[in-house]
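Here the complex is missing a single protein chain, while all its other protein chains stay put.
Moving on, here comes subunit A:
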Amino acid sequence: MSGIGSGYDLSTTTYSPDGRVFQVEYAGKAVDAGGLTVGVKCVDGVVIACEKLVPSKLHKPGTNRRTRAVARHAGVGGSGYTPDLAAVADRARAECANYKSFYGDAIPGKVLAERMAHYYHLFTLYWSVRPFGCSTLLGCKDFDGYHLYLVEQNGECAKMRGACIGKGKNAAKTEVEKLKLNEITCAEAVKELARIVYATHDVKDKEFECEMSWVCDASDGEFVRVPEDIAEPAREAARVAAQGDAMES
């Protein structure tokens, strides 16, 4: 507790003198340390891609999913602590099931995003709990078409056309901004996102898997993994392109 201005970061219940809640910002750092997640809304759906860092060669491929379906029509992908992500995804699943049993219809994207944001926000209010160390992208199809929402660890919620979270998000954001999101289809976006994930991957991190899921017309409005026959060529092309770039520089 030495020095002026220190000691304000011990709890989410204490503001710093300049109006910040440090614990929540630290949670944001946990998110930034996790592998990249990119999502875009295209003309015919939403694609979410994750750079899933693999800490050990002993992990079986496909374990520790980073994109998860939470209902037939909705799913999340996120960066940060994987267990926190699992907890948030579980809650989202419960919200979907609850809405369905109460109203008899699939939960609209906006409602789900706001309920998830409320859940995040709750954990920034009490000293007895820790804020989630993960942020999520929510892809959804409802009565109003396809939507992409960014739901952050501090409880913020925004509707997006494209969004990036996690490690290398700024570089990825520049790339996503170049995409013509009003024109491209999901099939094209899969290639672009794979390229972005491979291009922004930090070579210091050893292994990673590029995990991609979508909810689009091709998947009948269901949130599923991008089929291997589409995802694998995209990954392969991205891998080759990334190696080429590395050779040049």
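The definition used in the following text is that a residue touches a chain if its C-beta (ideal position, glycine included) is under 8 Å from a C-beta of that chain, and two chains touch if they have at least 3 such contacts; residues count from 1.
One rule holds in what follows: contacts and distances are computed from a predicted model.
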Absent chain [UniProt protein name; select from "Aladin WD repeat nucleoporin", "Mediator of RNA polymerase II transcription subunit 20", "Exportin-4" or "Proteasome subunit beta"]: "Proteasome subunit beta"
From the list A:93, A:118 or A:173, which touches the chain that is not on show? A:93
Per the whole complex, from A:72, A:130 or A:159 the residue touching the absent chain is A:72
Hey, which of A:56, A:101 or A:182 is the one touching the hidden chain? A:101
Suppose we count only contacts with the excluded chain; which residues of subunit A make the list? 65, 68-72, 93, 96-97, 100-101, 222, 224-225
